[in-house]
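A single protein chain has been removed from this complex, and every other one stays in its place.
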Amino acid sequence: MKFGIVINEGPYTHQSSDSALQFVKSALAKGHDIFRVFFYHDGVNNGTSLGVPPQDDRNLPNEWSELAEKHDLDLVVCVAAAQRRGMLDEDEMKRHDKNSNNLVKGFRISGLGQLIEAGIQADRLVTFGD
Amino acid sequence: MSALHIVNKSPFERNSLDSCLRLAAKGSAVLLFEDGVIGAMKNTKHSDAVAKAMSDISFYALGPDIKARGLNDGNIIDGINVIDYDGFVDLTTEHNTVQSWL
Partner (left out) sequence: MEDGEGIIKKFCYMNRKAPYGTIYALESLEVVLIAAAFDQDISLVFADDGVYQLTKNQETDGIGMKNFSKTYSALGDYDIKKIYVEKESLEERGLSVDDLQALKYEDEDDDWVEKDSLFVVGSEELTKIINEQDVVLSF
């Protein structure tokens, strides 16, 4: 089956990102496809390249980044939610005349249409949030 | 058509489980995970509501979340199936749609 995953909360504060990660790993191991992982609301913060979590704990942005690379996952951060919360890639940084960007490798910024498309194209859409 | 309803908040914190049980159709399934596993435990003020709903709805609880919270497997309401993430994935494929009660 093709799954669309929606993550509504940022790393660490809520278990959403962790639960989604475990779900996605299981789904992939079972041979399912992940059509897209869409990060909305504070979920956009899962894409930060500036996180420095404690050494003895998981690094969620990196875990998503590595999983994306290993399985060619489409990790999409919602542009409107990202702008509100200060998550910018290089293009956004230039577009809004900011002096840095902070999107970790493996994520891309795009519009809400990508969420709707995931709902249309995936067989199942699973939302992890608060 | 049967839905899988997933509830991740404790019934002591939110009315999510309450609302889910009010609006879940007969024949659907409910998965309690994250803090939602608290709703799967016996001897709480919410246990009766869950046990009662079981005549129309199949209940599941995510084992790893139960263990994480130091809850005793043996204290789970009778009839609730404890599953892992693989089981979670399977459940989503066995039902037509997945609805999150946040």
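So that you can tell them apart, the chains are marked A and B in the order they are listed, and the count of residues begins at 1 in each.
Everything that follows uses one rule, which is that contacts are C-beta pairs under 8 Å (C-beta built on N, C-alpha and C of every residue); 3 or more make two chains touch, one makes a residue touch a chain.
Nothing here was measured: the structure is a model prediction, and the numbers come from that model.
From the set A:I5, A:A27, A:L73 or A:L125, the residue in touch with the chain omitted from the display is A:L125, counting the whole complex.
For chain B, the list of residues touching the undisplayed chain reads 1-3, 15-16, 19, 22-25, 28, 96-102. Although one chain is hidden here, its contacts on chain A can still be listed: residues 6, 8, 40-41, 80-81, 111-113, 115-117, 119-121, 125, 127, 129.
Note that in this section only the chains that are shown with their structure count from here on.
With centres set at the average Cα position, the gap from chain A to chain B is 26 Å. Interface residues of chain A facing chain B in the complex, by the touch rule stated above, are 1, 3, 8, 15-16, 19, 22-23, 25-27, 29-30, 32, 123-130. Within the complex formed with chain A, the chain B residues making contact are 6, 8-9, 33-35, 64, 84-86, 88-90, 92-93, 97-98, 100, 102.
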